[in-house]
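Of the protein chains in this complex, one is absent; all others appear in place.
In this document, chain identifiers A and B correspond to the written order of the chains, with residue numbering beginning at 1 in each.
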Amino acid sequence: MAVNGLFRVVAVALAALTLALPVLGGPFASTGFGISPYLANIIGQIATFALLAMALDLIWGFAGVLSLGHGLFFAMGGYLIAMHMLKAGYVQQGIVPDLMTFMGWTDLPSFWAFFESFPYALALILLLPGLVAFAYGWMSFRSRVSGVYFAIITQALTYVAMLLMFRNDTGFGGNNGMTGFSRLLGMPIGETSTAVWLATASTAATLAAFLLCGRLVASPFGRMLVAVRDDEARLRFLGYDPVWPKLAVWTLSGVLAAVAGALYVPQVGIINPRLLSPEVSIEIAVWVALGGRGTLSGAVIGAVVISALKFWLTGFAPDLWPFILSILVLVVVVGLPNGLTDLRLPCLTAMRRLRREP
Amino acid sequence: MNLESHGWQAIQVNGLRVTFGDFVAIPNLSFVASYGEIHAVIGPNGAGKTTLLDVVTGKTRPRAGTVLLDGRIDLCRLTEPQIALAGVGRKFQKPSVFEALSVHENLELALRLRPRSILSELRGWADPRRAARVAEVLAEIGLADRADDPAGVLAHGQKQWLEIGMLLMQRPKLLMLDEPVAGMTDAETAHTADLVRRLRAPDRAILAIEHDMAFVEEIADRVTVLHEGAPIFEGQMTDARADARVRDVYLGRH
Partner (left out) sequence: MTLLRLLVLLAVFAASPAVADRAALSAGLCAPSLGDQIAALGALAEAGATGGAEDARWAQAIVAAVEGRNLRCATDGVFIGEGEAALDAATLAPRPAPAKAAGPPVNNRLRAAAASAAAVLKLFTDFNPAVRAAAVGALERRREALNLTIVDAALANEPDAGVAAALEALRARLLLADAEPANRIAAIEAVAANATLRNRTLIAEALAGETDVAVQAAGAAALAQVDRSLALGRVLATLYSGLSYASVLLLAALGLAIIFGLMGVINLAQGEFIMIGAYAAWFVQNAIRTVAPGLLDWYLLAALPVSFLAAALVGLVMEALVLRRLYDRPLMTLLATWAVSLLLINLVRVTIGTQNLEFHQPFYVTGGVPILGDFIVTLNRLFAIVVAVAAFFGVVALLRFTTFGMNVRAVAQNRAMAGAAGIDARRTDRLAIALGSGLAGLAGVALAPLYNVNPNMGAGFIVDSFMVVVLGGVGSLAGAVVASFGIGQINVVMEPIYGAVAAKVVVLLLVIAFIQRRPEGLFAPKGRR
């Protein structure tokens, strides 16, 4: 099947990147076919976006539940890792975080306790977004809030989180967010080798998630998700309570998004509440819609294509990007209901025709 | 003692009252369907037929009254999946199948060997009994050659049969059909009547809601005529045709 073929192509590409990055970005960085630290950094960022898109595709493409608030989980992961890096720098190297100076604090608020420990931060990155996703999902799915209602409320939730984070007194750096990270796991942030390792970790995590989710959606559980998407009432009358599969995949999706955020923030070196703005969350949905819902490779491709385009364009025409993005969305939504996968068939036929008439 | 055999009451509806806001859909309904029988419920639009199915399957909660399965399980206290697991199957008016899944996946999903939890069901997916049963039902509904096609590409009638096939997988004690032949061609209707008759079993009660009188006459052992939420006739279809009140509210207009 062509879809399986595409899945293999994406998996191999991710694996190749994961293997090539430490080599081409390390000893061979300055050779002709090497990967510059700048490029490695961009590859790493895009990989986290691909992971994020996959997280959303899992819940939207497969279970049919659209979230316009995945920026919330992404930002949670980002804030948690940022707290770890700032606290570790403060405790181990005595670097006073900017937000302490700005707020005139002599010490960090109590909820920053233990954040200097990486295992603690990692546990929270996995648990806290999962818990939030579970709580919200449980309330919504149990009372059968779905479709547009669910999407709008996830967006409102993210919007409120943004407003909260914009405040200085919540203890997360307010408007300025958090920046000035020094080290992560002993590696100095901002150095070439760290950039390459972070990028490698991102592609590796994305590959792992890709394979894991691939197995998941191919399993009976995946079929149950599709059944939830197609006809929830029918499933209920067959004796399954759809709340549980939905809740499971929704929580998993939230955790994956948080992991993506935790990988993203050390690479860009800053986090602020703008990551929680509705635009960011909707852009994630745009990646998935463009790449094609319901196929993991589509989500990855969509995220890679759009964010690469964005990196390239914002370099020389930042004002142009919103126009391109909005028109792209309209074209995809109106013309290509299944995203770029709709183009696959015409492309294949065109290629076949070309081969036939050399 | 085997409760679930021919002639025993499968479902007892007692003093059922259903309201939507100020609108009273069913004022006070009591009736019984027995094992081994095909029981048809007919009546004009708005007589409360589909509402009755909604109450029995847990989709709508009644204001008053009880719905007892086997005389002991009060369905009004259970959720929809619990009711389904207790042995109530339902065929919707619109064919409702999982369009993105293949025909055999639809059937696989309908079989619950381990009703305790979804997780244990999924873990035991590869149970050989499942594959055997799927093959059996595929043959019965005549879709064996379409087993790997997505259900979404099936014709309307084939979707209806697939849905009935899913109910067969479920092996319900009480099977409820909501207008199973609506929108079907004559040939498809005949096939469906055939399927429904084959669904009849000593340990199964079948409740059918239908507009097509010829179809009802062909399949039903007993008929209840509903009018404004209340039964105005119960008995044989031939007697129903002769009943003055029934003719007045319903049949006379046909």
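One rule holds for everything that comes next: a contact is a pair of C-beta atoms (placed from the backbone, for glycine too) under 8 Å apart; a residue touches a chain by one contact, two chains touch by 3 or more.
None of the values given here were measured: they were computed from a predicted structure.
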Of B:Thr51, B:Asn106, B:Thr192 or B:Thr224, the one touching the omitted chain in the full complex: B:Thr51
Options A:Ala209, A:Ile282 or A:Leu340, residue touching the unrepresented chain: A:Ile282
Absent-chain contact - pick from A:Ala16, A:Met139 or A:Leu185: A:Met139
Omitted-chain contact residue, chosen from A:Gln155, A:Thr179, A:Thr206 or A:Gln267: A:Gln155
Where the unshown chain meets chain A, residue by residue: 60, 66, 68, 136, 139-140, 142-145, 147-149, 151-153, 155-157, 159-160, 163-164, 166-167, 278-279, 282, 285-286, 289, 319, 322-323, 325-327, 329-330, 333-334, 337
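Keep in mind that, in the parts below, only the chains that are shown with their structure count from here on.
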Centroid spacing, where centroids are CA-atom means, of chain A and chain B in whole angstrom: 45
Partner chain B, residues of chain A touching it in the complex: 219-221, 223-224, 226-227, 229-231, 233-241, 244-245, 294
In the complex with chain A, residue positions of chain B that touch it: 57, 59, 79-81, 84-85, 89-90, 92, 96-101, 105, 108-110, 112, 115, 118, 121-122, 125, 166, 170
